[in-house]
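Working notes, structure below.
A protein chain is absent from this complex, but the other protein chains hold their places.
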Amino acid sequence: MEGILNIILLGGMAVTAIAIAKMRNLFVVTMLSGIYSLLSAGIFVLLDAVDVAFTEAAVGAGITTVLFLSTLILVGREAKPRQFRMQAILPFLLVLAVGAGLIFASLDPNMPRFGDPNSPANQRLAPEFLADSVPQVGNEAPTRVGIPNIVTTTLASYRGYDTLGEVVVIFTAGIAVLILLGAARRRREDEELEGPETGAKPEPPKEDSRMADASKEAPGS
Amino acid sequence: MDIWGQIADGASWALLVAGALFCMAGGVGILRFPDVYTRSHAAGVVDTAGAILILVGLMIQAGLTLITVKLIIILFFLLFTGPAATHALVKAALSGGQMPLTGPRGKGE
Amino acid sequence: MSMFAAAIIGVVVTMAMALLRALMGPTIYDRILAVNTFGTVTVLAISIFGFLMGRPEFLDIALIYALINFAGTIAVLKFLRYGDLGRASAEPDEDI
Amino acid sequence: MTVETLLLVIVGLPFAGAILILMSGDRPNQRETVTIVTAVALFAAVVSLVDRVGAGGTASVTVVETLPGLPIAFSVEPLGMMFALVASFLWIVTSFYAIGYMRANEEGHQTRFYACFAVAIGATMAVAFAGNLLTMFIAYEILTLSTYPLVTHHGDAKSVRAGRTYLGILLSTSIMLLLTGIIVTWILAGTLDFRPGGILTGKAPDWIVIVLLGLYMYGTGKAALMPIHRWLPAAMVAPTPVSALLHAVAVVKTGVFVVLKVIVYVFGIDLLNSSGAGEWLMWIATITLVTASVIALTKNNLKARLAYSTVSQLAYVVLAGALATQWSILGGSMHIAMHAFGKITLFFCAGAIYTALHKTEISDMRGIGRLMPFTLIAFLIGALSVAGLPPGGGTWSKWYIALAAAETKHLIVVAALMLSTLLNIAYFMPIVANAWFVPRAAKSVGAMAAPVEAGGLKEAPLFCLIPLCLTAAGCVALFIFAGEVQDFLAPMIDGLSTKAR
Amino acid sequence: MLAHLPVLQVILPLIAAPVCILLRRATLVWLFATVVCVLTFAISVVLLVQVMGGEPIRYELGNWVAPWGIVYVVDSVSALILVIVSGIAAVAMPFALRSAASEIEPDRLYLFYTMYLLCLAGLLGIAITGDAFNLFVFLEISSLSSYTLISLGRNRKALHAAFQYLVMGTIGATLYLIGIGLLYALTGTLNMADLAVRLAPLLDSRITLAAFGFIVVGLGLKLAMFPLHLWLPNAYTHSPSVVSVFLAGTATKVSLYALLRILYDVFGVRFDFEQQPMSALFAIVAVAGLVICSLVAMYQQNVKRILAFSSVAQIGYMLLGVAFATAAGLQASLLHIFNHALLKSGLFLAVGCLVLRTGSSQLANLSGIAREMPWTMAAFVVCGLSLIGVPATAGFISKWYLVSAAIEKGWWPFAALIVATSLLAVIYIWRVIEVAYFRPASDRPAGSPPATEAPLSMLVPTWIIAAANIWFGLDASAPAAITARAAKALMGAGG
Amino acid sequence: MRNHLVLRVIAKLLIPFILVFALYVQFHGDYGPGGGFQAGVIFAVAFILYALIYGLENARRVMPPTWLRAGTALGVLIYAGTGIATMFLGGKFLDYSRLAHDASHGQHYGIIAVEFGVGLTVASVMVTIFFVFAGRQRLTDEDPDEENGA
Partner (left out) sequence: MTDLIIGLYNYWIVIILMMVGFYIVMSRQNLVKSLIGLNIFQTSVFILYITLGKVTGGTAPILEKGIKLYSNPLPHVLILTAIVVGVSTTALGLALVVRIKEAYGTIEENEINRMDNES
């Protein structure tokens, strides 16, 4: 059952992604990427990653869609059609290279099969996490956190530092948006500075330079 | 208790299957109907009948727990979102210049 | 096959059909309609899946889907109607 | 003051002078006083160093250890001391001359000029007393960079182009070849110190020695070996004091000094002879000296002719190194000093003529001997010295080189030397002869009728005239006191070979 | 508290950033940020001293044992990078006071400093971590903040440059993530040391190879390895001066460090250079970058752009040292990381002064500027000479080691090439010097205001760096000792 | 049917409920799916919904941008501060075991504190971002000739 659902949902994702690539109406693209997010969240549920599904739904289908809509209001909905150019070959080759690299890797017999409980990934660190018995430095007995949701435990404690980093990332994004768009009034420096050369406005000179004019000294004076 | 359990199971079965069928019917409608207005009718079926039936079926399975409360809330959301969205969409479609295929110019649904 | 499996198949088939409509268009409105339906059906699917897996507490996910779907729909509608998300829909004689 | 401190003072003094010059930028008199005082102080310091150390003594001082085993260090040896003496003395003279010349011609950017000049002299001192190849290389590059603003002094398109040629050739050869050579030496020998008898003996196969010699010889672009001599004629656009600096005081002298020093203290003449590396160098030097002389003959511009003459004379020194005998090294070392005095005299004269009469072309100089008798006499002495005829100091150095060539049975080289001397005469003497014995063309009389002064003399300012007389006298003095120079260099010559004697 | 230094190194700027948001007053924030940067620098120096005196320091975050938790590892390599990054950040801060104020609106200034600190924290985090995924997180912190910092340039091109960088950077980070994912699939662990152990028997696997490829390309994008450098010139050209200083001195170097870490500590020398032709690959990439970007730099009309292309070219030197696959080569690379950080930030500092006074970094606007701003231009010349590799400057030391390493390896043509490309540097640096010194001020476009010497708050940092260039050119024993040890550590780690 | 009225009423009903749900996700994250991040997003969605229905101005009045900015910073500070606190208690950074006598309890407290920090930052940032984007639209709209971006 799960396998079939998995195949259907993933297939749906692939189809959606290809459709997104072809669409030009940005609004439609946004809607489709919402569907894409929902689908991927569905897959996460299937793959037992409920926390991830939770987040993906909230972020991918919710916040991101709203953000894209907000942007579309400001930038317009329609992407212009592109005629085929020779330069388009290069990205295509790059894409093929990336794909080939992954296919190459996937065909390796070591590549863990779907759901394989004996794969290294599921054997190495996971057992200790799942048993909630991870050793601490200087402790004989492994320390137990004692919270049922192992994802939360891992997230906030075992790899709590990553999560601190994550919070800082989102903090950074917030500040970044504030810097870029958070203007109390409309700024016009972009428009002003569309000339060929731009840059900061120079400060007016404060005093005459002492060495300003060494070239005009009269010889023999 | 046992008998009630069986009745509940039976009811759930019926509701879930009926809901699934409604959904599929709506899905077929969305796929096959000729224009946006008719499709919106089909969508309405999914949004309301399908959702109600399935969620109620699940509620019967869950019994009187927190889960049922959540299911009710979900239902509430769906019931509000669906029709409101359909309504507004049809209005937007009309003002956006989409002509219904047949019949007089309707006021939405 | 449990009843949940039966239901989920029906729901997933509906999802597929909605997805198809969303991809096919032809108009924007068709797509929005399909997306909306798709959201609803996904909520149903996840709800059922929680029961199917025997861990119905995952309903939280379905709940948040519904919530997000709701907010998202309002955002889309405001987008279509006003082209502005920050505007209050308070002006008289206005309906959404 | 210990000898070590004195050494540091000698190297540091010109740099300090440069800073002082920059600081007194807007007060010309103070600036020039600083220049002269620094120059005199430097010369005094070098003399006192010579006094302290004596001809045979050595001393060394490490400033900082850049990398383990690779210090920036200075040391004293006869060749360097001689070079430092010559350069610091000529700086005084050149400074006086520059004051006269720059003021008379109303040149701009004079502060930059004097400051860069001082830095260049400082770098020359550092080259002269460099204790190892790295220090020498650093100083060599500072010299290149500090003379660039001098070459492009006028700032017009032509001088900028010349500056680019100058910088391009010197920097590229030094970085690409010299530096590579130094690094290879470091890897082979494990040290970069200058040691009598060389540091490479037994460290490398012959073919590497040959390649390495090529790297050093062509890496030292300042030695102007053909075909990388282009920068030298190009740099003629600069004011005359700069040319004097380039040709006599610092730049090209540094080049040949480096050549000799590398041959003597890095390769060692024994290695050079045993590996056969000197052979090809000798031929190139020979070809250069003849070809450059011929080219000089074709030039009508006085400074250009002098420039090619310099190329030719430098090849003498390289040839001396390539011959790699005790006599040749002696001759080469002496030729550095001899040529310095001779060529600086010639350039001073050229500058004086330009200052007084604004003439640069030889063909215009007919009959000016009456107007500028002192200058022309000095010119004659300088020319004789450069050509290697009595009573110029050049006589001795050329003699020793020719002797070495004969000793090593390179008769063709001897013949080339003879030919070159003839060519020297051929391109210098007509100038003198024309100036004295050919009457001025009417056209040129008209052109300079006004400035001719009452007594019929139109000499350059005294600031120009006195220095050139001094250097001319120096040429003669060197002829007379060549024995002292020889004695002075003797310790180095003695240490040259382990086989000889 | 001494035991906590490794984490304080990163946490200090990380915590300072939100505090800046709370402080809000631009001057106050600047003062605070400066103090933080200086403290961070002090910490890194102490760490370096500690590491040079003994064993590498390990710090388990959350006290969880290594493969399960995240661990910080400070060894001689990372300590060196930490010192470089925090040092340049500290020097650039005083400079920012005037420079940033002239290029960024006053009401965004405090946000700017916040970003600056975040970027610093991100870069430090990359340099210190011993966990492959944690590296990704901090890579993203530094990337996001640098996109923002770059976009603050006043030219609209800055926005486009930032966007391009964002796309390229995200692709790079994602490719890195794929690589780490593949390694995780293969070994089930994320800790670098643990990865190395568990990867050792699996080196023949195709997954290892694919992961290797993804990581090299991913980090290659971040460090502007030659064909992947397209984002860099625009980004460095159009960003505010301080940002150019900071990023040019640190960002690509930290990414290169990350690449070295992964190459040597995870895959190991044997895999990189015996099983895989990394020597050849790096050599080709390095040479192509060196030559092409140096040539391109010669034709630019904007000083910042010249320097940006030169940065890409200089990365070629660093990669070339790695390509030699010897301890000497690696040492040369590390030395060049250090020296290039010094000289390039010095150059950008000087350009920052010029931009403040003339409002532009176009060559045409700088005619004869040396007369009005002698100190600034003198610093530029010093650092420029260092870039060329003139002796007695820091740049010479790294060239020296590079050439020695090339000759020791027997790759003579490369030795020649290193030297020859220095000459290209001569040309593009000399173009600037020529314009600034030997062209009359009247050549500037009409309407250009007269300039005066930059304020002391900017000159002093510039000259500190310029003096450092000379100092480390004269006495390179300290960096040489550190890098020698670092190179040995890296080479040894791979067995 | 005046939909906006219906909307407003429903929103009034819903938003408190959403907030409660957010709190539930926040503090129930130890036992079920969810946690600080998800809770933060839900919190943000509640405000976004408010802004969508009642308008940006009103939403700004309810949640002033200054508060939001402070919230963003405070969240990070709470997280990092927890780590610093453990350092002062003699442990390593983020070693929650030190927060109580018993390691397990300490861990629990630590996780709650940390998750709260995450939630605060995420909610504040998300709302900030939406406000900023939506605010930009208003600025643009008042200036119709901006449309062509000249």
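The chains carry the letters A, B, C, D, E and F, assigned in the order they are written, with residues numbered from 1 in each.
Throughout what follows, contacts are C-beta pairs under 8 Å (C-beta built on N, C-alpha and C of every residue); 3 or more make two chains touch, one makes a residue touch a chain.
This one's a predicted model, so the numbers in the text were calculated from it and none came from an experiment.
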- Note on the structure: Chains in view that the hidden chain touches are A, C, E, F
- Task: Among E:32, E:95, E:147 or E:348, single out the residue that touches the unshown chain.
- Result: E:147
- Query: At which residues does subunit A meet the chain that is not included here?
  - Reply: 3, 6-7, 10-11, 13-14, 17-18, 20-21, 26, 29-30, 33, 36-37, 40, 43-44, 47-52, 55-56, 59-60, 63-64, 67-68, 70-72, 74-76, 79-80, 82, 88, 90-92, 94-96, 98-99, 102-103, 106-107, 111-117, 119, 121-122, 125-126, 129-130, 132, 148-151, 153-155, 159, 162-163, 165-166, 169-170, 172-173, 176-177, 180-181, 190-191, 194-196
- Over the whole complex, note the residues of subunit C touching the chain we left out. 53-55, 58
- Message: If the hidden chain were put back, which residues of subunit E would touch it?
- Response: 133, 136-137, 140, 144, 147-148, 151, 156-157, 159-160, 162-163, 166-167, 170-171, 173-174, 177-178, 181, 184-185, 190
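One rule holds in what follows: only the chains that are shown with their structure count from here on.
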- Pair with more cross-chain C-beta pairs in contact, given C-F and E-F: C-F
- Ranking chains by how close their C-alpha centroid sits to the total C-alpha centroid puts first chain E
- Roughly how far is subunit C from subunit D, going centre to centre by Cα mean, in whole Å? 89
- Message: Nearest whole angstrom, what separates the Cα centre of subunit D from the Cα centre of subunit F?
- Response: 78
- Task: Go ahead and note the Å separation of the Cα centroids belonging to subunit D and subunit E.
- Result: 44
- Message: I need the residues of subunit C touching at least two other chains; which ones are they?
- Response: 8, 15-16, 28, 32, 39, 57-58, 60-61, 63-64, 67-71, 75-76, 84-85, 96
- Task: Would you mind listing the residues of subunit A that make contact with two or more other chains?
- Result: 50, 53-54, 58, 62, 66, 70, 73, 136-137, 157, 160-161, 164, 166, 168, 171, 173, 175, 178, 211, 214-215
- Within their complex, subunit F touches subunit C through residues 1-4, 7, 14, 18, 21, 25, 32-34, 38, 42, 45, 48-49, 51-58, 130-131, 133-135, 137-138, 141
- Any idea which subunit A residues touch subunit C in the complex? 1, 5, 8-9, 12, 15-16, 19, 25, 27-28, 31-32, 34-35, 38-39, 41-42, 45-46, 50, 53-54, 57-58, 61-62, 65-66, 69-70, 72-73
- Item | Complex interface listing, subunit B residues touching subunit C | 9, 12-13, 16-17, 19-21, 23-24, 26-28, 30-31, 36, 39-40, 43, 46-47, 50-51, 54-55, 57-58, 61-62, 67, 70-71, 73-74, 77-78, 80-82, 84-90, 92-93, 96, 98
